[in-house]
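Please read through the structure below; I'll follow up with questions.
Up next, chain A:
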Amino acid sequence: MSTFKTYLNSSIGKKQVVAVSGVALVIFIILHLIGNLLIFKGPELFNTYAHALHSMGRLLQVMEIGLFLTFSVHIIFTIALIIENKNARGRAYAVTKNKNRSFATQTMRYTGPLVLFFLILHLLDFTWSAPWPKTSIVNGQDLATYGMVFNALLNPMRAVVYIAAVCSLGFHLSHGVQSVFQSFGVVSASRPGPIRTISKGLGYIIAIGFSSIPLYINYIHYSGALLCHLQ
Partner candidate 1 sequence: MTKSLNSNIPEGAMHEKWTQHKFNMKLVNPANKRKHTVIVVGSGLAGASAAASLSELGYKVKCFCFQDSPRRAHSIAAQGGINASKNYPNDGDSPRRLFYDTVKGGDFRAREANVHRLAEISNSIIDQCVAQGVPFAREYGGTLDNRSFGGAQVSRTFYARGQTGQQLLLGAYSALEKEIAKGSVEMFSRTEMLELIVIDGKARGIVTRNLVTGKIESHIADAVVLGTGGYGNAYFLSTNAMGCNVTATWRAHKKGAYFANPCYTQIHPTCIPVHGDSQSKLTLMSESLRNDGRVWVPKQADDKRPAKQIPEDERDYYLERKYPSFGNLVPRDLASRNAKYVCDEGRGVGPSGLAVYLDFADAIKRLGKDTIKARYGNLFDMYQRISASDPYKEPMMIYPAIHYTMGGLWVDYNLMSNLPGLFVIGEANFSDHGANRLGASALMQGLADGYFILPYTIGNYLAGTKIDPITVSHPDVATAEKTVINKTEQLLSIKGTRTVDDFHRELGLLLWDKCGMARDESGLKEALKRIPEIREAFWKDVNVLGSPGEFNQTLERAGRVADFLEFGELLVTDALHRKESCGGHFREEYQTDEGEAQRDDENFCYVAAWEFNGVGETPTLHKEALAFEEVHLTQRSYK
Partner candidate 2 sequence: MSAKTIKLTLKVWRQKNAKSKGKFETHKLDHVSPDASFLEMLDQLNENLTLKNNDPIAFDHDCREGICGMCGAVVNGEAHGPEKSTTLCQLHMRHFKNGDTIIIEPFRAKGFPVIKDLAIDRTAFDRVIQAGGYISVRTGSAPDANVILIPKDASDSAMDAAQCIGCGACVAACPNASAMLFVSAKINHLSLLPQGQPERYSRAKNMVLQMDKEGFGNCSNEYQCEAACPKDISVENIARMNRDYVKASL
């Protein structure tokens, strides 16, 4: 077997692939968050940003494919690891006791798929054509992308799902980021310290940052603040 293949097949190799793809996704998520937060600046700026993205054409497509591949790699390698890990134990213990194992840590394999589920919903909502009606009309005005996002997240069910999903993602990252450091041995994240703090912090930022969007939309809708924007 070639060296690289051996590496990819090894336990540490696979884990490091999950970590690299994870890091790529983290970078994407951070950029995505920054972009999305433009919602706070009103429809005009947000739509300009959305338009700019779409006018990238080919480049956007390449990025989307890249993103898709990254997700696929992350998921496929993760699934491989999970299957191997299940087999490695064999019979389960009758009782187990966790020692300082955080909620985020224990739920990686659940928060990940939750994010995936949401991602599909998210793409159906905003990118692909969905089997449900979508509209960008707000208060009789066509607000383009802004309107589409606004309408989708105004749906209380949708907002709850959205918030739950980004919180999952937050949890995922609060374990995942420090894990990357350990997986590559850049520095050990074994003790509470800066790496663990960064990891948790990033998890919170992502969760709070994304959650703020549906909350904001609902707030401006019901408080009437939206009308100011539309002037």
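In picking the candidates, the idea was that all candidates are chains of the complex that A comes from, given by their letters.
Keep this in mind: contacts are C-beta pairs under 8 Å (C-beta built on N, C-alpha and C of every residue); 3 or more make two chains touch, one makes a residue touch a chain; residues count from 1.
All figures in this text were calculated on a predicted structure; none of them were measured in a lab.
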For this session: Counting any copy, say which of 1 or 2 touches chain A in this complex.
Result: 2
Problem set entry | Complex interface listing, chain A residues touching candidate 2 | 3-4, 6-7, 9-16, 81, 84-85, 87-101, 105-106, 108, 175, 178-179, 181-190
